[in-house]
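This part shows subunit A:
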Amino acid sequence: MTTEMINGHAVAFDDEGYLQDLSQWSPRVAEHLAAQEGLELTEAHWEVLHLLRDFYARYAHSPAMRPLVKAVKQSLGDDKGRSIYLMQLFPGSPAKLAARLAGLPKPDNCL
Partner candidate 1 sequence: MILHTLNQPPANAACFERCREAMSSDDTLLLIEDGVYWALPAFAARLESLSGRVKVLAADAAARGVDLPAAHCIDDQAFVALCVSHDKVVSWF
Partner candidate 2 sequence: MIFSIIVQAPPVQAQGAETALRFARAVLAAGHRIHRVFFYRDGVHNGTALTCTPQDENSIPAQWQALAAEHDLDLVVCIAAAVRRGLIDESEAGRYGHRHWNLADGFELSGLGQLVEACLTSDRVVTFGGRS
C-alpha cells in the first residue's frame, strides 16, 4: 500500500496501483497515474476512460478485455472498437490499465 499526494490530497493505492477508495478519483488522479506509466492522456484516452466509468456505473463491475472492446465499438465506432487500438492507448493489458486510470476496481474475470 502506498500513499501519494495528488493535488494536495493524500490518495492511497494498493500494491498494484489501484485506488483504495474509489471516491478519491479525479481527472488529476488519472493524469498522475498515467504519468507514472509514461503516458500523456489525450482526448482519445479520455473518451475511453469516460466510457469505462459509464460502464461501471451501469454494469457494476470493471469489464474484461472482450466486453470492453465491444462497448468501445458500440459507443465510439468500429475503428476504435478493436483491441489493437486499445493496446496503443493503454499498452500491456488495456482492460487492467484503463480500469486503474479510470478509478475502478481491478477487473475480476482475468485469466
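Here, a contact is a pair of C-beta atoms (placed from the backbone, for glycine too) under 8 Å apart; a residue touches a chain by one contact, two chains touch by 3 or more; residues count from 1.
On how the list was made: all candidates are chains of the complex that A comes from, given by their letters.
Just so it is clear, the structure is predicted and the values come from calculations on it, not from any experiment.
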{"item": "Subunit A in this complex - touching candidate among 1 or 2", "value": "2"}
{"item": "In the complex with candidate 2, residue positions of subunit A that touch it", "value": "1, 14-16, 108-111"}
